[in-house]
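Working notes for the structure below.
Yeah, one chain of the complex is gone here, protein chain that is, but the others are all in their spots.
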Amino acid sequence: MPRTILPNSRVSPRFSGICTFCRYPRLEDVSSENRPVDWAIYGVPFDSGVTYRPGARFAPRAIRDASQYVKAYHLAHGVNVCETLSLADAGDAPVKPYHLEENLKVVAQWATDLADPFTRLFAVGGDHTIAYANILAARNRLRATGVKQDKGVALIHFDAHLDTVDEVWGEKWGHASPFRRAIEDGIVDPNAMLSIGLRGPLNREDDLEFARAEGVTIVTADDCDGPEPNAASRAIDPFLDSLGTRPVYVTFDIDCIDPAFAPGTGTPCPGGLTTRDAFSLLRRLRGINLIGADVVEVLPERDPAGVTSFLAAHILFEIIALDAAARAAR
Amino acid sequence: MPRTILPNSRVSPRFSGICTFCRYPRLEDVSSENRPVDWAIYGVPFDSGVTYRPGARFAPRAIRDASQYVKAYHLAHGVNVCETLSLADAGDAPVKPYHLEENLKVVAQWATDLADPFTRLFAVGGDHTIAYANILAARNRLRATGVKQDKGVALIHFDAHLDTVDEVWGEKWGHASPFRRAIEDGIVDPNAMLSIGLRGPLNREDDLEFARAEGVTIVTADDCDGPEPNAASRAIDPFLDSLGTRPVYVTFDIDCIDPAFAPGTGTPCPGGLTTRDAFSLLRRLRGINLIGADVVEVLPERDPAGVTSFLAAHILFEIIALDAAARAAR
Amino acid sequence: MPRTILPNSRVSPRFSGICTFCRYPRLEDVSSENRPVDWAIYGVPFDSGVTYRPGARFAPRAIRDASQYVKAYHLAHGVNVCETLSLADAGDAPVKPYHLEENLKVVAQWATDLADPFTRLFAVGGDHTIAYANILAARNRLRATGVKQDKGVALIHFDAHLDTVDEVWGEKWGHASPFRRAIEDGIVDPNAMLSIGLRGPLNREDDLEFARAEGVTIVTADDCDGPEPNAASRAIDPFLDSLGTRPVYVTFDIDCIDPAFAPGTGTPCPGGLTTRDAFSLLRRLRGINLIGADVVEVLPERDPAGVTSFLAAHILFEIIALDAAARAAR
Amino acid sequence: MPRTILPNSRVSPRFSGICTFCRYPRLEDVSSENRPVDWAIYGVPFDSGVTYRPGARFAPRAIRDASQYVKAYHLAHGVNVCETLSLADAGDAPVKPYHLEENLKVVAQWATDLADPFTRLFAVGGDHTIAYANILAARNRLRATGVKQDKGVALIHFDAHLDTVDEVWGEKWGHASPFRRAIEDGIVDPNAMLSIGLRGPLNREDDLEFARAEGVTIVTADDCDGPEPNAASRAIDPFLDSLGTRPVYVTFDIDCIDPAFAPGTGTPCPGGLTTRDAFSLLRRLRGINLIGADVVEVLPERDPAGVTSFLAAHILFEIIALDAAARAAR
Amino acid sequence: MPRTILPNSRVSPRFSGICTFCRYPRLEDVSSENRPVDWAIYGVPFDSGVTYRPGARFAPRAIRDASQYVKAYHLAHGVNVCETLSLADAGDAPVKPYHLEENLKVVAQWATDLADPFTRLFAVGGDHTIAYANILAARNRLRATGVKQDKGVALIHFDAHLDTVDEVWGEKWGHASPFRRAIEDGIVDPNAMLSIGLRGPLNREDDLEFARAEGVTIVTADDCDGPEPNAASRAIDPFLDSLGTRPVYVTFDIDCIDPAFAPGTGTPCPGGLTTRDAFSLLRRLRGINLIGADVVEVLPERDPAGVTSFLAAHILFEIIALDAAARAAR
Partner (left out) sequence: MPRTILPNSRVSPRFSGICTFCRYPRLEDVSSENRPVDWAIYGVPFDSGVTYRPGARFAPRAIRDASQYVKAYHLAHGVNVCETLSLADAGDAPVKPYHLEENLKVVAQWATDLADPFTRLFAVGGDHTIAYANILAARNRLRATGVKQDKGVALIHFDAHLDTVDEVWGEKWGHASPFRRAIEDGIVDPNAMLSIGLRGPLNREDDLEFARAEGVTIVTADDCDGPEPNAASRAIDPFLDSLGTRPVYVTFDIDCIDPAFAPGTGTPCPGGLTTRDAFSLLRRLRGINLIGADVVEVLPERDPAGVTSFLAAHILFEIIALDAAARAAR
């Protein structure tokens, strides 16, 4: 008996029905034997933190739609995600579109209280500010289950940008700043933070300074060039080794991927990862103690063929499959 | 206390949340005091009956998405639809994409059994074949509530085409034929059928013959030209007078409207109604005894600015508002 | 037995087959009993004359594609075009994309020699320069059949612009100038020229001077406002009466129609005719002695829903139906 | 010698050059004999006030681009705008994307101080909040030139919505509220306010209450139906008569126009004005004492054929032409 | 003297003329010295077999259009395809859109009888069901020329999916099943079948079972990663060696390629081959005894920049060039 009950596709084809993430049941519809769910996936339709093109508020809707085509069996890991995990769509978090900081509080509080504390949270943005809220909630929930969190969580961060700018237009809570705030507030441990996908051009050379000074491990898009072992694998492998079993959060900004594969994003950057690069890097994370994740910065209005939302839905699947593979291996 | 409970828009903006038609609750979530619902709205993601461009199978999804912006108060009728009526999204009907006639049976059976027999059914297509199934279900449900249905229901039909072709490519159940079948099977009374929006070019002159011979009242798009009284009003007014209180079904093929206003459809026809023409004609129906309805033939892939799905959602609202206005008037 | 043999739609649906205009046979495939054809329709994939957005060179291809859905029976005229007329697609004229004036010579010569002199020519542009070539060919062919052409042909001109500018960027043969040249060269009679659809803004007030001085009858888009009789009908009716049986050419620039209905054009102008305005005006021409025609300035790259090419194909049908209606009436 | 020097189109075609509004010179490039300019046109790339689709921050850029095709001579008024008026592009106002109320202060202050106080201001939004700032600046500038402004300016308001909601999501300064604030703050006189284009559906019946109670004259889109005199003309004509020479501001929300003509907007509403309706209504304003204006709520991402930005550029032209016509008449 | 006569591009540029595949002559227009043609290319505008997005019925039209830009000389093989081979466009096969199995019979029969039995057949889909019909016709034609076909043809299959599902929605003939049927019916030899491009996620683990049990050689997209020799080359090279001179059919589902390169398809799958991967793999096939081929599953409505149809036209060229290279080498 599967842990996640999907619609009967003999009756309700993938182009049919009210759209939930990957056709997983709504949280309130999960049967008692499948509770508490292993993962609650929720949207955060919020984009007031952007510095260029807005519109990521429509991404949860677009990704729910695109995810109807996500299937259950992960070929590379050899695991059926829906047989292994109980998964649910928790709807969208409440948002405060006119107020950045207040929004983060509202989202974090709602997420902290969501379902059972042992349920992991996957947030679908929205702009990258919302990662702060979901990491904070994940940390709060770890504590609620008795896990100590003195140093902040470990963070694996896919992104074309570091998102550690201090402030923009007089504002500390925009989408260029979430990890600056998370490090300052002690909810992310910079020595256990790996950032993959950075590339130029940058506004200024000193945009890198904070992260470097704090000890963040940075793997640029260029580092991923060429067959392994390359600069990327030489940095990532020891980083992963060092993590051991400590709780890890994965945040995935879709702009780490090249605009050819993911045009629908607000601050694109040419020269990014391919989809296969990204899948390969994600699969390499197998074995981490994953305690929360997000995918952010999808901009449906710049996605005329729908490939970006479609890809984001599969990134979600790849990340959750890490947990399924880990549990199946036990 | 409203009859239809909408999300609190202070928490969940219109760009937020799992999409149901017009943000109405899912049928299973309606509270007991609002049961039975007055209208159950359901999708029929089926387009195997088309003769040109397929893709209307994605219309229920697109219209749910677009309908998030439909509001509750009808300005012209002066009625708040959600305070007057209990409305719900019943999800999508089961479909059989590979089998036309069997699909209609499956849909009609599912719809016949849906919720309470006093609940009216609004079907969101899908191609126009699905009107046959919803009319049949509406007729069956009338009977289940004790209303005699000897002659078939009255039908008000908005369409650029008559849809009374006998067969196409050896098939009797395609989207060119639903009203031929419905008249032959006695579920629609041709003498109480009004078809609005017809225009050329036609395949053959004799495409009109069946409808004329059966006594259908035809109002062409050209008849709607110019200030009233015009050819349209001279035909429609006595038709409506003749209906009295008999049960009326409204079927709305979005292609009755001009491609400028509704490009997203599979068999468009230039020279159609404007949106204001259509709204005006629909509002003129106030007072009919509406027992079921549909909106069909929306093709999201040909709707780059989303105006067609958006319009279809408002057509749905206009049709349901007829019932709200009628009940509010009592 | 029809005069124009269309593909058997039981075997070859409208989405099937190599695209010719309206599925009419290629000129070389017309059977002997249907020769000479009444109309040869040909494309002129040429846009080097434009002053703003190029791309109309792809219009013959796009209109062939869109015209697959044009049917044969004209509802308003009550005539089956394919039963009344022998129609054929003559392919595309040779073009000289790098040389404006030479191109017109090449096209005009090719068209002058095309098929039988009694066959009428319908040119599908391309930019408006190509009208000059087709009018010249039509005039030459009239002469070849013994019709005197002392004063030039009568011209009914649908357009947002007058196209009588003397020169642009040092060039006399661009798409702003074809009727200046045609009047100067005596192939169009300005006293028998009616221009419908003009609207502002203009570059300069004196853009109107040449046409006014030459005696062109001008009906602006604003003149078409309101129920008839209006300024438009008061100008058009006596103009048509004055034509008698003299040969008339109809040139249709798609930009006479509003961008809502026809976005795909290179020099659009808001505030234009609706499709129903245009159809009504064209049908009013019934009875003219039509000896040639064109539809021009469709720009497929600005036509994301395909409505402009689709409309242009129906404009072609409406114009040819004028001849069918006239012959059927005899 | 023209008042506004345009690029020499023999050298720099309309598809050429750095884009300013309608190719008017940048404010700093205007020669001394054409100073002070009659109108300074400026963009306000701000959309943080929206309640649904964001993206109007890109509208000034899109409208500058589209306006390259706006010509100078107004056919209906018979006036060359660039010969009559000195016009300039003043660039974009500074904005504060993260802070609604502060943004209005910054924009209003910048606009108040712009150029000469006798120069009129035309703001290109951005969302409708920015109208508040431009009206405030216009009022301040009137005062600076010695015109008393006790009661607030008269306002002619084109819009599908009244924009007089008290607050949304706890915020008083969003795009649903600018005229509520402007009336409360005394910068608009509700008894001299005319709102054209309202249509349903509305959130609640009482959305109309404030405007009605304050004495705003409301003309719905439905009032514009049919030949004149109609409900619209019966309301507008006496309103205009009552204005006399008092200063009038025109605010034009592109969503007053139907989505067929203007799909690119954030909160579209089917059943709106046609472009010809809008032009006709605007031309009817000839004779008012126009002291400022704006066009707002264009959303380029929903405008795949570019018709909305193109139309907005022509709306700008139509409004400024009112002043040109008035001055030419003197 | 070339074997395939192309239009004179000095007269008829690539944007000109009635569109046939790659501008090759229609089959009926091939001169006697170039008969029988080496390859007849035909479309199958059929998509009733899809399980998700329909619309591939328009692919033959879109690919004819895109293929106007395909040139004749293959740089890597060093062969001019049109000088080496006689090629023709045979138009579109008859189709039965409402009946899956009957459609395959009609197409297979028509193709079996097409032109000379020594002419090879290239089918342009349509959905993948049509491969069954073309393989069957190729097999029948081999037999007609005296080649024994006891075990079924060898098959090289590019696809993101195996297409060996037993049935979907109660139907055995859908696009998920053609190779299941072809193997069961003995027209394909599973031991001589190579499938390239498979990737997850899958519906179920046992989706692979049938193919594995039958002995199909499977090369996943991941197998193609990294420099050679890699998993892909280690599987493909011995497979090709084993084929010897036996007849081989190549079926190319465009979804084997990543959505960045080929967004226009109905069941896309992220993480696919690049175009250069695909070209390299195809060129590796040089030397096989190619007796038929197809390219399928192009969906023009999801191809906003046209790159997928354009690519499909070049895939067609690459496959036919294999035969040209083989013949030139003799």
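Here are some notes:
All chains are identified by letter, namely A, B, C, D and E, in their written order; residue positions are counted from 1 within each chain.
The working rule: a residue touches a chain if its C-beta (ideal position, glycine included) is under 8 Å from a C-beta of that chain, and two chains touch if they have at least 3 such contacts.
Computed from a prediction, not measured in an experiment: that's the story for all the values here.
When the whole complex is considered, the residue among A:R141, A:H157, A:R180 or A:R199 that touches the unshown chain is A:R199. Counting over the whole complex, subunit D has residues 11-13, 15-20, 26, 43, 45, 57-58, 60-61, 64-65, 89, 91-92, 94-95, 97 touching the chain that is not drawn. Think of the hidden chain as still there; on subunit A it touches residues 51-53, 169-170, 198-205, 207, 220-222, 225-227, 258-261, 263-264, 267-268, 270-272, 274, 302-304. By the touch rule set out above, subunit E reaches the unshown chain at residues 9-10, 13-15, 69-76, 78, 80-81, 227-228, 258, 260-261, 274-276, 279-280, 304-307, 310-311, 314, 317.
Here is the rule we go by: only the chains that are shown with their structure count from here on.
Taking each chain's centre as the mean of its C-alpha atoms, subunit A lies 57 Å from subunit C. In subunit A, the residues that reach two or more other chains under the touch definition are 13, 15, 57-58, 97.
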